Every structure is written in C-alpha cells, then in structure tokens.
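A single protein chain has been omitted; all remaining protein chains appear in their positions.
After this line comes subunit A, so read on.
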Amino acid sequence: MVNQEGGVQAIYQAALDQGRFEIQRCNDCGDAVFFPRELCPGCGSGDLSWFSPSGKGTVYAVTTVRRKPEAGGDYNVSLIDLEENVRLMSRIENAAPEEVKIGMAVKARVAVNEGRGVLVFHAMEGAAQ
C-alpha cells in the first residue's frame, strides 16, 4: 500500500519541518531504527512505526572541521548515540567546537530555518565529562 505522504525519508523530513523529531521502531523485533527505512535492517520486517525518542544522547565520536573565519569559522561534527540505541550524525550547537568531547551528554533540538527542519543537539548543563 503506497503511503500518500511519500516514503519514509519524506515523512521524516516533514516532521522535522514541523519541529518534531521522530524515529522508527520495528513492530516485529522491537529495534529502534535510524536512519529511516522502508524495512527493518535488523529483521527485514516492513512493519515499522514512528515514535518520538527522548532526545537524550551521548557523543560517540567528534571532529572539528577547520574553516576560514571569513567562511564561517570552525564547526563541530559529531556522531551521537541516542538512548534508544541508534546512532546519528549531527552538530552540537551550544558549545565551542573544541569543547565537544566524547562522552558528553546532549539533548536533541529541531532547528527550523525558512521552513526546513534540521536536527541538532545541545550539550546538557553540567554534563561534560
């Protein structure tokens, strides 16, 4: 059955554009799934539902991309493990790039800019390790 909202990539982005962060859960094996897929990468089932994760995560890997000040300056790129046991790439926005460390506790936020939502993270206060 074709979903009128489009495929899962479009559904994920539409939720972000409305300020909501949603990931999938497989109704057969129970695994959380990210990035969004039409089938569960764990068991192959096509029975997946959307849910709102807690948004809490931990920095798993980190790099600072060096960029000329006139081009916007250095910025952070991190891999973050969510509480729901999935990992994704994002950016920590409320810390200087060099202050982002592996193990930092972070929380998700959806930044909507000109109607386009993007998932970013904030370091939790007092949570740096």
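One rule holds for everything that comes next: a contact is a pair of C-beta atoms (placed from the backbone, for glycine too) under 8 Å apart; a residue touches a chain by one contact, two chains touch by 3 or more; residues count from 1.
Just so we're on the same page, contacts and distances are computed from a predicted model.
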Q. Absent chain per UniProt: "Cytochrome c-type biogenesis protein", "Acyl-CoA/acyl-ACP dehydrogenase", "Amidohydrolase family protein" or "Acetyl-CoA acetyltransferase (Thiolase)"?
A. "Acetyl-CoA acetyltransferase (Thiolase)"
Q. Thinking of the whole complex, not just what is shown, which of A:3, A:27, A:45 or A:63 touches the missing chain?
A. A:63
(Q) Among A:14, A:79 or A:105, exactly one should touch the missing chain; which is it? (A) A:79
Q: In the full complex, which bits of subunit A touch the chain not displayed? Write them out.
A: 9, 34-35, 60-66, 75, 77-79, 87-91, 98, 102-103, 118
